[in-house]
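What you see is the complex with one protein chain gone and the rest in place.
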Amino acid sequence: MLDVIQFSSFSEFLHMGGYAFNVWSVYGLFAVFIMANLFLPLRKKQQILKEQKRRLLFSEAADDAQAPAGDK
Amino acid sequence: MWLWFAKLGSPKWFYELSSKWLPWLVGAMAILLSVGVIWGLLFLPPDYQQGYSSRILIVHVAVAGTSLAFFPLMAVAGTITLVWRMKLADMVAKNAAPLGAWFSFITLATGSIWGSVSWGTWWEWTDSRLVSMLFQFFLLLGVISLRSALEDSDKAAKACALLSIVGCINVVIIKYSVEWWNTLHQPSSPVSLSPDSPNGPEFWIATGIMILAVYLFLAVSLILATRNEILVRERQAQWVQDLVRQE
Amino acid sequence: MNPTPATSTSAAFLATLRRDFLIAYKRKHDVVNPFMFFVIVVSLFPVGISPDPVKLAEIAAGVIWIAVLLASMLSMDSLYRADFEDGSLEQLLLSPHPLYFMVLAKNISHWLVSGLPVVLISPILAYMLNLPAAAYFTLLLSLLIGTPILSLLGSIAVALTVGLGSRGLILAVITLPMSVPVLIFGTLAVQASVNTMSPAGYLALMLAMLAAAISLGPLASAAALRISVD
Partner (left out) sequence: MSAAAIESAHNVPNADSSDGEVLLDIRDLFCERDDRILFQHLNFKLRAGEVLQVHGSNGSGKTTLLRIICGLNDSYQGAIYWQGTEVVEHLEDFYSALLYIGHRVGVSKVLTPVENLRWSCSLQRQRDDAAIYSALATVDLRGFEESQCFTLSAGQQQRVSLARLLLSDARLWILDEPFATLDASGVEQLEGLLSKHANSGGAVLVTTHHQLRVPKLQRLSLG
């Protein structure tokens, strides 16, 4: 049973025995749900790193600018 | 034991450990998900009553089963926050609430799409599982809005921890009382409204694989979100600054 | 200067109870408004749905219970707010007595002044909604057991949000889903009486919930107050 593909043609596969809308919308929703919850955190991570890098660079630049003045 | 516990509480330790584990978790999740989905869509024989619409159930049951884990998870994290004041537990709890709301929402959506075939209606109050899932969804929204309303993050952590513990007890009571309420309002028609009138062993094996895959997905997405939270909250720490420089 | 023994907890409990009664007496609108809200909401249903007595009789139990739920939620707002703003809450937290009993005293007095009047007026509204007479007593009894549970649950949510400026809606989002079991068993009990069956089982379950709420609710509220007053 397990090794039998239930469909003989691609259009039959899409048709899902008359439940095309329901089956495909559920699997579509599921795919969007999973993709969104994996890629949104990854994108957010890039944003966080970018923002923090910017902060660090500027605070270091400010330190460098101040350091010689402090030595004098 | 306690040393291990204290170590686990350190965000740095968690970040480094999760960096090692993530590829494995993602790999296992990807394999199980593809096996589940391909099997579900291509190989699963049609149910004699429901036809191919039973394929919806694989996804629905897996997501629904995983949604039930959120309140216990948040209650445990809340207890750790309140008793041991572990920051990491709150970072997990903070991200678990919106993720749990997503899971509950997808459960409701897939449930009602399945119901539109099986019951002929998109919403059915006599299905106690969907009704209690609806109230779980509302309770999670309550936790999220409490978190966003409290500005002080320490206070928000403790308040949400307490609300999660109260909510977890409440979800159980709601579940049983809705079931009870339901048995008394059952319509006279003898049609089975249970979403898992089973369809042979293949169906259950496929569902089992899917449940495992969705649990792994929960772990992966929660870990990803928690890692982001760590980067934000620990931004003053030297190791985070080093990490930022390397990027 | 030996520290003399503090007052007994029961004396402090009674004093807190008396103080809250006194405040309620002096701030009558806090007590009257939820009551009026309840009466008005119930009388809107016949206007909005149908004046047909048969239809009204069918929904009477649910309408009264939901109106009670909303009125109870609205009245909760006044439980800790004034005390938080004037610092009395800090004094309560710093008393040498178990906070559980202090919170319980506040909950009891609050229920007596805002919950009980709503319960007592409900038979009149039940009559106006054409609820079968056989169910009056059960309605009264179920409200008598159910409204303290609602107060004890609401108290937790109010304690969690007491520091917030505007919290009307967040209070609703937190408390209303938690009230579902009370609503279910309250209306089931009344429906059972309407259908001339015994409501005893439901009332017993509600009593069990009340026992749990009395023992755990004030503990959770006390913890929530310690979090909010920080």
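Labels for the chains are A, B and C, by order of writing; each one numbers its residues from 1.
Here is the rule we go by: a contact is a pair of C-beta atoms (placed from the backbone, for glycine too) under 8 Å apart; a residue touches a chain by one contact, two chains touch by 3 or more.
The structure displayed is predicted, hence computed values, not measured ones.
J.: Need a quick check: the contact residues on subunit C for the chain that isn't drawn.
T.: Looking at subunit C, the ones touching the missing chain are residues 1, 3-7, 11-12, 14-16, 18-19, 22-23, 26-27, 82-83, 85-88, 90-97, 226, 229-230.
Just so it is clear, only the chains that are shown with their structure count from here on.
J.: Classify the chain contact graph as line, ring, star, complete or other.
T.: Its topology is that of a line.
J.: Counting C-beta pairs in contact, which chain pair has more, B-C or A-B?
T.: Between B-C and A-B, the larger count of C-beta pairs in contact belongs to A-B.
J.: On a C-alpha centroid basis, what's the spacing between subunit A and subunit C, in Å?
T.: Each chain's C-alpha centroid was found; their separation is 46 Å.
J.: Cα centroid separation between subunit B and subunit C, in whole Å?
T.: The separation of the two C-alpha centroids amounts to 32 Å.
J.: Any chance you could list the residues of subunit C touching two or more other chains?
T.: Not one residue of subunit C touches more than one other chain, so the list is empty.
J.: Pull out every residue in subunit B that's touching 2 or more other chains.
T.: none
J.: Which of the residues in subunit A end up touching subunit B in this complex?
T.: Per the stated touch rule, the residues are 1-7, 13, 16-19, 22-23, 25-27, 29-30, 33-34, 37-38, 41-42, 44-45, 48-49, 52-53, 56.
J.: Taking the touch rule as given, give the residues of subunit C at its contact with subunit B in the complex, in rising order.
T.: 156-157, 160-161, 163-164, 167, 170, 173-174, 176-178, 180-181, 184-185, 188, 209, 216, 220, 223-224, 227-228, 230
J.: Per the contact definition, I'd like the list of subunit B residues that touch subunit C in the complex.
T.: Going through subunit B, the ones touching subunit C are 82, 135, 138-139, 141-142, 145-146, 149-150, 152, 154-155, 158-159, 162-163, 165-167, 169-170, 173-174, 177-178, 180-181, 184.
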